[in-house]
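The complex appears here minus one protein chain, its other protein chains still in place.
By letter and in written order, the chains are A and B; residue numbering begins at 1 in each of them.
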Amino acid sequence: MDLGPYLLFASLEGLVHAAVLSLIALGLSLVFGVMRIVNVAHGEFFMLGAILAWWVSSFVLGNPALGFLLALLVAPIIAGIIAMFSDWLILKHLKYDPEATIIATIGILYIIQQAALMTFGPDARPVEQPFNVRLDLYWFGFSAYKFFVIFASIILLLSVWLVMAKTKFGLLLRATQLDSETAQAFGIPISTVYSLVFGAGAAIAAVGAVLIVPIQQAHYLMGGEPLLLAFIVVIIGGLGSLRGTVAAAVLIGMSDGIISVFFSPTLAKILATLLVVFVLLIRPNGLFGTAKV
Amino acid sequence: MKKNFKNNITRRKLMKGVAAAGSIAAMPGFVRYSQAASSSPIKIGFQVHRTGIGAAYGRWYDRTTQAAVKILNDAGGVNGRPIEIVAEDDGTDPKRGAEALEKFANQHNCDVAFGTLFSHVVIGSAPRAGELKLPYFVVSEGHHVASGMLNRYTLQPGITDVKSQVQAMAPFVKENVGKKVTMIYPDFAFGHDHRDYFSAAFEAQGGEIVGKVPIPPTESSFSKYFPKIPRDTEVIYHVMVGPAVLTFVKELGEFYGSKSPKLFGFIDSLEAVDLNTPGLEFLDGSYFWEGNPRYAQANQTEHDKFYRNAVGVDANGASVSDPKDVSTYAHMFGCWETLHIIKKGMEESGYAGPGDRAKLIEAVESMSNMPLSQAHPQGAKIFNGKTHQTFGHQYITKMTNGKLVLAHTTSIEDTFYPDEVDYTKQSF
Partner (left out) sequence: MRKDLILHFGALAILLFLELLGVFSDYHQGNFARILVLAAYGIGYNVLFGYTGLLSLGHALFFSAGLYASGLSIYHLDYNVGQSLILAICFSAFFSLVIGYLALRTVGVSFMIVTLMFSQVGYLCILYFGGITRGDEGIVIQQSSRVFLSLDLSDPTIRYYAALIIFSLCLIFNLWIAKSSFGRVLIAIRENSDRALMLGYNVHLYKLFAVIISGTISGLAGACYGILFGYVGASFAAVPYSIFPLLWVLIGGVGTVLGPLVGAIFMFYLIDYASDITDAYMIIVGITLLVVTLYARRGLLGELRYRYFKWIP
């Protein structure tokens, strides 16, 4: 393929990648920002979203778009409820101590992953695309659905931004993020806010999964890679910054697409991971921006 | 020093004997062990991909194995002894594979071990089989057995290896598909066998390999690899494994649409995948290698009919109970045939227990012609005792109206290559 179309293709692929990645990373960043904890099980909520999408859509016969829409509604809700339940059952009792929380979320990671294996089996599960249209771009073809993924992600990101900036709930979140003790003193029900945020973080990742699953397939081991990429995005983009997260997701998504196409995808991952290491080394408190550790 | 170590062993055994005289003899495990009579079952350790990226193969290897064991046991088992399968998940991970073999040998006292497909698991496990002196019958189609890389305890009598397969494909591809080939293959031992042996065989035919695209076996999206396919490619030769094969093929179709170079694929790219999945229409007219044709063909033998029925596979290669549950038909016959070979080897060698393992291997090594029969439903085979590898017919099918229709059957001779090892010269 010639260089021009080659770059066009890599950019389109990169954009799809970036769109989903920014959703996953946004969920992680939200939890990171408001609760000041690292949720290592985040990738498993993504996986849950994907497998639930398959499960839900397999009940709906007829037009695949119906099953997809139902999945888009149901899968994030279930994933969110499971997350809130694990917050209530476990994280609350650890008083969100950063190190204990990391260890506990590693535990949650294995439990969700293995429970998915027990319940849904080890096979990769396909979900039919809601519409199966191939756009012929002369040098190569591109699925129209992939454009839809980009579009839907942008809508979702905008709505999260609206919620954060314009609603009362968003105000509570921002207040808690800024200073949880003062927020509590002003009567904000911190523990409810934490539960909701943890659930919302998982639900946003699950939405990303429902969007991607008609392109890829649902598989119980699929949570690992998006987790690492989301870490990378959140750390490079800076914490709690929606714009930073999206910018970093586009950077990582595009460069992954381009480096993958020109060199090797493994090399792309190595470079992205090293980039994070150096961001953290240069800004040792990079995780928490300017706030206290 | 060497002497020292022998003394040590004897003392250990001795101590064991002393202890056994005491309380340990009362433990149930010991009682059963000492009663190993002629009616006790033959235990076959079955290393299976229950989890990990090989799970679809594992499920069907398991079903085929259970079906074969039922047929064999109904017919009287091995010398009147029933076969018992001890299954152990290897997680499609070489490290766990090796540990599974240890369990077979030391915990379950299995007579032999058998199983698994993914080449990295076989390569990781086989040395342990050699150390445990446990005959290890693999159904992996990798060339690692016949290449001499493994050991005398590892045999592959039930399925042909990649080197045979691709060598037999090369003339057909050049004559009927095209002369400039780009290969897409998984980036580990199995894929490297494809890369090395197909390109050698194809170039020997006067063809040209214009591109090689390796893909990590854990990859989940593939579009980004397709721009690496050179424009002057006439044929895309694809072979992919893992849970994401459907994504791979779909994205290939999306990328090229109707303007695709011709396609020649190993059915591995679509094992356990329903060919009528939306998005796969572009495959119509493309050719596939199949170890054993998934769809019942016009010239179906009575043996294939019997085997298909016993395993519970319909004429479209899917489970009779769930038409969406498509089998790994091109590979799983290897389990059936291998179990029949183990039975025959045990009967011919008068196998009585683990002490006769070497005799069993010698008996299998002395096998040669395996005619088409109920025991060999895929077709006749010729086993090479020196290289521990079997050779047999290969099938090329063409996707026609959503079904794979037989286009060409290679001869067994097409798959021959000079011996690279003589395992019979190795000691036990």
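Brief remarks follow.
Just so we're on the same page, a contact is a pair of C-beta atoms (placed from the backbone, for glycine too) under 8 Å apart; a residue touches a chain by one contact, two chains touch by 3 or more.
The model shown is predicted, which means the values in this text are computed figures rather than measured ones.
All shown chains touched by the missing chain in the whole complex, by label: A, B.
Here one chain is not drawn; of A:Met47, A:Ala209 or A:Ile235, the residue touching it is A:Ile235. From the options B:Asp187, B:Glu234 or B:Asp314, the residue with contact to the chain not on display is B:Asp187.
Note that of B:Glu84, B:Glu131 or B:Glu362, the residue touching the chain absent from this view is B:Glu131. Of the residues in subunit A, those that touch the hidden partner chain are 38, 90, 93-94, 98-100, 102-104, 106-115, 117-118, 122, 224, 228, 231-232, 235, 264, 266-267, 269-270, 273-274, 276-277, 280-281, 284-287, 293.
Residues 1-2, 5, 8-9, 12-13, 15-16, 18-19, 50-51, 89, 93-96, 98, 102-103, 105-107, 119-120, 123-124, 126-128, 130-131, 187-189, 216-217 of subunit B touch the missing chain (whole complex, contact as defined above).
Rule of thumb we're sticking to: only the chains that are shown with their structure count from here on.
Listed in rising order, the residues of subunit A touching subunit B in the complex are 1, 6, 9-10, 13, 17, 64, 117, 121-124, 126, 128-129, 132, 134, 136, 140-143, 215-217, 219, 221-222, 225, 257, 260-261, 265-266. Listed in rising order, the residues of subunit B touching subunit A in the complex are 50-53, 55-56, 58-59, 216, 219-221, 223-228, 231, 243-244, 246-247, 253-257, 272, 277-279.
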